[in-house]
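To start, the structure itself, in structure tokens.
Apart from one protein chain that is not included, each protein chain of the complex appears where it belongs.
Presenting chain A:
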Amino acid sequence: MRNTVDMVDDPEYEEEEEPSFSDPEDFVDDVEDEELLEDILREKPQETDGIDSVVVVDNVPQVGPERLEKLKNVIHKIFSKFGKITTEFYPEADGTTKGYIFLEYSSPNQALEAVKNADGYKLDKQHTFRVNLFTDFDKYMNISDEWDPPAKQPFKDFGNMRHWIEDPDCRDQYSVIYEAGERTAIFANDAKEPILAEERARWTETYVRWSPKGTYLATFHQRGIALWGGEKFKQIQRFSHQGVSLIDFSPCERYVVTFSPLMDTKEDPQAIIIWDILTGQKKRGFHCESSAHWPIFKWSHDGKFFARMTQDTLSIYETPSMGLLDKKSLKINGIKDFSWSPGDNIIAFWVPEDKDIPARVTLMQMPSRQEIRVRNLFNVVDCKLHWQRNGDYLCVKVDRTPKGTQGVVTNFEIFRMREKQVPVDVVEMKESIIAFAWEPNGSKFAVLHGESPRINASFYHVKNNGKIELIKMFDKQQANSIFWSPQGQFMVLAGLRSMNGALAFVDTSDCTMMNIAEHYMASDVEWDPTGRYVVTSVSWWSHKVDNAYWVWTFQGRLLQKNNKDRFCQLLWRPRPPTLLSADQIKMIKKDLKKYSKTFEQKDRLSQSKASKELVDKRRTMLEDYRRYREEALKNYQEQKSMRLELRGGVDTDELDSNVDDWEEETIEFFCDEKIIALDDL
């Protein structure tokens, strides 16, 4: 073994030039630090970091040294909830604490939490904490004395935003998207044929939505959404939200909520944004994990509140402040689903079974948070909440596995909202439920149940005497969806998509089938807001051929078939609620005969005008055509000699020009077919 100490360089190793690892002479570094180290730089300590984590608590009891320790413990207990307190400072003067203290947390977020939650905390009768960020003092003290009044925005007159309601013939409008999304058009619905109001190419990139009262049309674009309205559909407002995919309006049309899966960072929640429609301002942004059940935020019927459900929590916010109601969310363990009553500020929610506690449905009044009604349910698998449109009834569809059985049965728990103490009646259903729908302004509901091909449609009436009566059941129906007229009484049972578009028009006042028809491969059914017309359509999004929308009367009489190249979607424009009082409506109904006389006259006039127009058009077309044929015939006759020449003198102008050529023949005609098996012979 060689002595390692005296080892010399291996003579056989040749010194090679080590490659140079430095940049070439003229290299200019063009990669910014921000790009390379973005995430690291974000955590670079800022000069103000320390200050950002400091909060000032005011209205702290002024105590002497003997009670200081106790005070500090109390403060600690309250404020360590929001994070780790790294430093605390209790300034003193004249032997007692001054009444305000400074607390430093380990991060600015914790300080924010403290401000959010502890501000307003009542320690005792005389001391309510005021908590603020230390940096806020600086900010507010440094407000400039000079105040620049905001520049006056020029008034944009969009004209009469309710123009379409003033149509003298009361035609409702609807939007149509066709040519696979390239063209969007607005039509006024007339029984004879649609009247085009507006048509634009590439108005929207995906689809459109109307606002709940019909004032705005929202279109989608890569950069956000735009709202259009007024007589000429001018652009009213624009909201920038990159990659927006879903929107929702508040019922009062004051706010619009947009969702984009792209824009969400930890510091600045941007997935869901709530905008004020009139000013165009962004009111608040929220995080969102998934858009699975849009709308994530559900609005109360008057737009005063909106709420969302997250794990074990129900967060209710109020407008216009956009802040949490009572500054805190409701903790509801296991909450599975909730919804607002469409008529009152009541939330219904349900929680599943938890060990010994049965599943239950709760009705809670807002903003008082008073529980109006709680209903316990046993052996529950799932619940679905169905409100009647006026909030008069709530139906909870409960799927349960009764003890000792394997199968799932369904109960409808009907909550009578208008009666004292909200009594609940139960309807048991023996078969699996395919669809359920309340009559919008009445007390009936329709259920589709059973398994294909034996699907039954049942109609129930929730009576005042506490009973729920089965009015009628139609069996062997080809239906998978229920569409009530928005005015009630009439409805369509439809077998959409896989059921090939079977349609049944029902009058529920006596549960009769007014008409049974079909729109092959129909994918959608839409009632107009007045309940006079129904549109069935075959959307290009679900079926690539025969894209069209058909217009029917509410009784099921087919009025029009409108084929549109690659038709995608039709949406009726909603109407704002009526301005007439209940008394006025009664008066009009009483005098209806008087009004209908004038309307019928008008209809007859327009009908005859149309047929007269048609007849005139046809007459002109026929005359032109005849004239053309006469000319052609004249030329034809002039060429007769040439024809004779070409056919060797044989006159073939008429079929019977050459009777001499005819022969007599006997022809056999096939009459009957008899099959005789040879064995029998």
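Here is the rule we go by: contacts are C-beta pairs under 8 Å (C-beta built on N, C-alpha and C of every residue); 3 or more make two chains touch, one makes a residue touch a chain; residues count from 1.
Everything that follows uses one rule, which is that contacts and distances are computed from a predicted model.
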Revision key, fill the gap. Should one name the undisplayed chain from "pantothenate kinase", "Sodium/hydrogen exchanger", "Septin" or "Eukaryotic translation initiation factor 3 subunit I" using UniProt, the answer is "Eukaryotic translation initiation factor 3 subunit I"
Exercise for review: Check the options A:544, A:557 or A:586 and report the residue that touches the missing chain.
Suggested key: A:544
**Study point:** Touching residue (missing chain; options A:40, A:642 or A:675)
**Key:** A:642
Study note, to complete from the structure: chain A positions in touch with the non-displayed chain are 520-521, 543-546, 548, 563, 611, 615, 618-619, 621-622, 624-626, 628, 632-633, 635-636, 639, 642-643, 646-647, 650, 652-653, 655, 667-670
